[in-house]
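These notes concern the structure reproduced below.
One chain of protein is taken out of this complex; the other chains stay put.
The block that comes next holds chain A.
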Amino acid sequence: MAKSSAFMASHWFFALRGSITRPPTPDGDEGPQTEPSLREIINIKLIESGEKEKLMELLRQRLIECGWRDDMKSLCRAYARKKGRNNVTVDDLIHVITPKGRASVPDSVKAELLQRIKSFLMSASLW
């Protein structure tokens, strides 16, 4: 009985191995994809340098200061009240907030952030 269980175990093991013996993902080959677009390069540089994090913090803070965040939260509350508190999903709320949110960012905040982004791009010689 010990023999047969060992056989079963090894059989199962080989069955598992079958799934990990496929050819490795080609890494040098980018396939049908073109080289990363400029947009992606910018994104990568932003993240790698830590600038994206700083910009995010700055934007978050400015939006809190100007009351934008509270406005969005009250929109969410009103929607949740209407829909029933247990029926809301995150996607729902995102779709509720996004149009109004994008439109109601104060111009000064937007200008400040754009200025920072542009100066970063210039310093990273991506401009």
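As a working rule, a contact is a pair of C-beta atoms (placed from the backbone, for glycine too) under 8 Å apart; a residue touches a chain by one contact, two chains touch by 3 or more; residues count from 1.
By our rule, contacts and distances are computed from a predicted model.
Remark: of the listed names "Dolichol-phosphate mannosyltransferase subunit 3", "SAGA-associated factor 11", "Large ribosomal subunit protein mL59 domain-containing protein" or "Cullin family profile domain-containing protein", the one matching the undisplayed chain in UniProt is "SAGA-associated factor 11". Counting the whole complex, the residues of chain A in touch with the unshown chain are 38-39, 42-43, 46, 52, 55-56, 59-60, 63, 69, 72-73, 76-77, 80-81, 85-86, 88-90, 93-94, 96-98, 101-105, 107, 110, 113-114, 117-118, 121, 126-127.
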